[in-house]
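A short worksheet on the structure shown next.
Of the protein chains in this complex, all but one are displayed in their positions.
Naming follows writing order (A, B and C), and every chain is counted from residue 1.
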Amino acid sequence: MLIVSNNPMVEAAFGDSCVFIDGRALDVLIYVRDMLHKGHKLLSHPLAGSVKPYESPIRSVCVSKDKGAYDMQSILLMENAIDRYKTLPQRNFIENHNEDFQLIDLSLIQSAVESRFQDRDYLTTQSGGAMYET
Amino acid sequence: MKLELGYIPITNIEFAERSYVEGSTLYVSKEELSDVLLQDENISSVSFAIALPGDKTRITPVKDVIEPRVKVEGKGGMFPGVLSKVDIVGSGRTHVLKGAAVVTTGKIVGFQEGIIDMSGPGAEYTPFSKTCNLVLVITPKEGVVQHEHEHTVRMAGLRAAAYLGELARELEPETIETYEFLPLLESIERYPDLPRVGYVKMLQSQGLLHDTYVYGVDAKRTLPTLISPTEVMDGAIISGNCVSACDKNPTYVHQNNPIVHDLFKRHGKDLNFCAMIITNENVYLADKIRSSDRTAEICGYLKLDGVIISEEGFGNPDTDLMMNCRKISDKGIKTVVITDEYAGRDGSSQSLADADPSCDALVTGGNANEVITLPKMDKVIGTEAYVGIIAGGWDKNKAEDGTIQVELQAITGATSEVGFGYLSAR
Amino acid sequence: MVKEIERAGIPVVHICTITPISLTVGANRIVPAVAIPYPLGDPALSKDEEKQQRRKIVKTALKALSTEVSDQTVFDVE
Partner (left out) sequence: MSAFRIVHYINQFFGQIGGEEMAHIPPEYREGKVGPGLALEANFKGEAVIVGTVVCGDSYFNENMEEAKETILAMVEKAKPDLFIAGPAFNAGRYGVACGAMAAYVKEKLNIPVVTGMYIENPGADMYKTDIYIISTRNSAAGMRDAAKKMAALALKMLKNEKIGASSEEDYIPQGKRVNLFEKLRGSERAVNMLLQKLQGKPFTTEYPMPDFDRVPPNPPVADIQRAKIALVTSGGIVPKGNPDHIESSNASKYGRYDIHGVMNLTSDTYETAHGGYDPSYANADADRVVPLDVLRDFEMEGKIGSIYEYFFSTVGNGTAVKSAKAYAEDFSKELIKENVQAVILTST
């Protein structure tokens, strides 16, 4: 599994399994969309959490490491998510809450990672990517 | 299962030397309640405030709202698996301080959480402007991290509600309502000609500040299952969900689930309410597929004729909702869904993040992006410091005269997706 | 556009990169393409390989046009 993210906490927690994007949340989604077109499969919902797209500057998405058949459902979800980002009202983010947004985002993505590995004795995140390689 | 709910109406709360109920006034001893709450080592201090309907008071940021109840007969205790030992609840008798509520507030993260205005235009949008609220302001000890902090505030709210509920144990209820939920076969035998109706209740289950607990278990680690609606009335489901104030379900709304109550009203007359299924809303897509598959399988197995599906939260649960709706409809079962909308401030954007043609009967809690101006209040319980940054507020929203502009999504319960409110949209 | 061509009575196959959009706009016969800037190509491949790939996609499109469908159908390129 790969985690595409602009969240430094996710990068710190997941090491090599994280593709870090130095950009906006929307840039993360667009990057993932491009991966989906190349055959990666979407593993977590791009609108995870109830924090609205225009409230948090942080976003992480899980995709498969392997490329396979073009997955239509993945792209449909992603296009809808990008549409939500583009059409809902925009506003400026408040910088000093960035860490809270990062923490929530980390927790959401951990819950996805735990689902992926729930048959293993996996509870806490560790750095180093080896165990996420699938 | 047969549960009697005995209602003791409460129309006023006052602080007093000791805690008791007299007439319809709930007297609360701050000292006694403090002692109960300060058992939690993570709490540095707790303060209390009272907010009554019509007061020029604003409570913010609101975390959870809980109704004081006590189990007086039957197995188990209030909030099983969390405050009471794990045991099946939902039978016997439960007393309710109807009209009273515990509201918890406190900063956990520097954003989110809701507003309850006790009067003015904002009061029309939140059901908790009509309850007599005992507000807990919890300050954690230094170094308590967000996960622990959320847990601490959640538990404090439940403890306070259980403590107040206990005051109703020996009281004579003014009214008693009886809810009987029969085993499926008996139910069908009794009402052979009525359509079999189920309720699929989706629970937010995604991570920190997005969680719901069933008998103490984190809902994201569960598969959809059957539950008696009377169990839910006894606090089997509690909220750890602090995000999206307008459309999350506070514990109070789980206890008083309006779909359950309105289905019971028609039960035995127009329909046979014979199944309640709880399912989750996970981040991981395979979980969404698994849970919606299982939910539809259960509905099909029970040969239901009709199902109401309720959602919780914004965005990705729209996908769970549509999957549930499509898969249940594919079984030949008639569906109605309840959701709310994020159609932008002018209402012209797409309302939902997902759609499906099977979803042809939808009830909406309204457009959560609609902007409302709230007047300055005489008293603020908690702090308005976060109003500019909680969901639906935005920077520079506070005018010179103290009025604030927020989207409806900042208001607790404004666009309820279990249909607790009257708001809608066209 | 695709619906209007269909409405005119001519069977039409839509080769496109974003099949969900194609589903949304109402195409009935859909063949997924490669990627946005080059739906029927791939600059990473050699010229010959690229043309072979394009042949496969167009072949799938012809197959789609010759196939009876009752609903929106995506024909995956082999």
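Quick notes
Definition applied: a residue touches a chain if its C-beta (ideal position, glycine included) is under 8 Å from a C-beta of that chain, and two chains touch if they have at least 3 such contacts.
These numbers come from a predicted model, not from an experiment.
The chain that is not displayed touches the following shown chains in the complete assembly: B, C. For chain C, the residues in touch with the chain missing from this view are 1-18, 21-22, 24, 26-29, 33, 36-41, 43, 50-51, 54-55, 57-59, 61-62, 65-72.
Touching the omitted chain from chain B are residues 124, 195, 197, 258-259, 261-263, 265-266, 270-271, 305-308, 334-336, 338-339, 341, 343, 346-348, 350-352, 355-357, 359-367, 370, 408, 416, 418-426.
Going forward, only the chains that are shown with their structure count from here on.
Listed for chain C are no residues, as none touches two or more other chains. Residue ranges on chain B touching chain A, taken from their complex, read 109-112, 146-147, 204, 206-210, 220-221, 241, 243-244, 247-248, 282-288, 313-316, 319, 342, 344-345, 349-350, 353-354, 369, 388-389, 391, 394-395, 409.
Residues of chain A that touch chain C in their complex: 34, 37-38, 69-70, 72, 75-76, 79-80.
On the side of chain C, the complex with chain A involves touching residues 17-21, 23, 32, 34-36, 74, 76.
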